[in-house]
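For reference, the structure discussed in these notes is given below.
Certain chains of the assembly are absent from this excerpt, and the rest are unmoved.
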Amino acid sequence: MADIVPLKPGQKGTSTGLDAEIDEAARIAEALIFASAEPVDEALIVRKLPQGINVRVVMDRLMHHYADRGVNLVRVGDAWAFRTAADLAFLIRDDKTEIRKLSRAGLEVLAIIAYHQPVTRAEIEEIRGVATSKGTLDVLLESGWVRMRGRRRSPGRPVTYGTTNGFLDHFGLAELGDLPGVEELKGAGLLSGRVPANFSFPMPGEGEELAEDEDPITQMDLEELGLLAPRGEEN
Amino acid sequence: MLPKPVESASQTTVSPAEALPWDAPERRPEEALHIDVDGFEGPLDLLLHLARHQRVDLARISILALAEQYLDFIDQARKVRLELAADYLVMAAWLAFLKSRLLLPKPAKDDGPSGEELAAQLAFRLKRLEAMREAAARLVNRNRLGRDVFARGAPEEIEAERGSKFQASLYDLLIAYASQRQRLAVTTVTIASRAVWSLADARAILTRMVGTIEEWTALDQFLVRYLSRPEERASAMASAFAASLELVREGHLDIRQAEPFAPIYLRRGPKAGAQPNG
């Protein structure tokens, strides 16, 4: 068994005192989380543990114990859940397995809400450069991945949107800080509404000529790109 | 400031024939050309697409070259007389403005943003949109619950976190309220949508029909096919009359009325053979 927690000789199976208490607390937490399909709030676990037990120590021990097993303990925001190990997906997946498909626009709006939250609809539209079509936000709200968070303290008090714990759970994120690339994007100023001070782009002049690896766009290209239907074709 | 797109942003253009409720006239070959903006999510998306086609890193993109490419694209679309959704044209106007700011010396006493500032803003928006695209792709490819990882299949009920035995989400609540209020609003105030003929509609239909008729014919008779529905009658008559005056002015049509409220007669005008500029 790939048990991660190192055991000192002579300690195994005879752990006493604090260690035994933590083991017992771990059993309780394990049973609680295992029983539920949904993530279990850490607050609930704390209430069920014996008084004076540090829940983080307990969860750490459990997490280590399950790290290499077929089932893993994962954190979802302020809650905990057991989920099957991702590398075994192909064995468990069956024909009935189906997950919600999002349209391209829906996925884009979801990503913008996740990375920019709290974010208003107007801000989403400013980022995408297009009005949000009917049904896009609706579907995200219905999926339970997106929620209305509150209202911005600005003229018109627009509603702000954010993601839910269901979003974290679905995409296997312990917290929003685990969103892929979020630190780099923040560092590059791409999660802000304003052009960052250090933002650089080529000045006109150097840009007027096409670069060596550039071709001018021609009529042919537009057809090729699917922007124009070929000339003379019916329909 | 960058233009704010209008509501119908992602709507694609329909060719004039499709806009009319009657049989499509024969299409001229160039009308068969259509701009497929279906796949694009607005002008910014199109710009990003063009930028990628420069086959360079977005960080090295030339905003000026990009603006010119976009304007070229719009020009080509116009040459083949295609309609584009309004926000594509608004973007074109803004890019033309940007281009002039970049190329012409800045007039004195102008506190507006400089060309460089405007260009930086556009470059920033493109980069940010592309970053979100990539983020979305990375997100969707993560190990997802129900596809790659699975929850306990046979959950046992544990004591609920909250005391309340009731469950409802804010979404449920808002949906219930919105649809209830709307239902009632719709039953108390019924505003039937009216079929309205636009001047352009009327003109197109008249143009097609007058070419075939030599003798004085009552306007009603031209329109008899379209007047069967009483709710359309007033609108059709009004638009057709206004359109007929326009066609008379252009010489495609002659018109006659004996006295007020008498029937209006139409016949082919002296220039009826020429292709009306519809």
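Lettered A and B in written order, each chain numbered from 1.
To be clear about the criterion, contacts are C-beta pairs under 8 Å (C-beta built on N, C-alpha and C of every residue); 3 or more make two chains touch, one makes a residue touch a chain.
All figures in this text were calculated on a predicted structure; none of them were measured in a lab.
Engineer: Taking into account all copies, not just the one displayed per type, what is the chain stoichiometry of the complex in this file?
Structural biologist: A x2, B x1
By definition in this document, only the chains that are shown with their structure count from here on.
Engineer: How far is the middle of chain A from the middle of chain B, if each middle is the mean of its Cα atoms, in Å?
Structural biologist: 35
Engineer: Chain B touches which residues of chain A in the complex?
Structural biologist: 32, 34-38, 40-41, 43-44, 81-86, 89, 92-93, 97-99, 102, 104-105, 107-108, 110-112, 114-115, 125-131, 133, 141-142, 144, 147-148, 169-173, 179-181, 185, 188, 190, 195-196, 199-204, 206-208, 210-211, 213-215, 217, 219, 221-222, 225-229, 231-235
Engineer: Taking the complex as given, what residues does chain B use to touch chain A?
Structural biologist: Residue positions touching the partner: 2, 4-10, 29-30, 32-37, 39, 41-46, 49-50, 53-56, 59-65, 69, 72-73, 76-77, 87, 102-103, 115-116, 119-121, 123-125, 127-129, 131-136, 138-140, 142-153, 155-159, 161, 169-171, 174.
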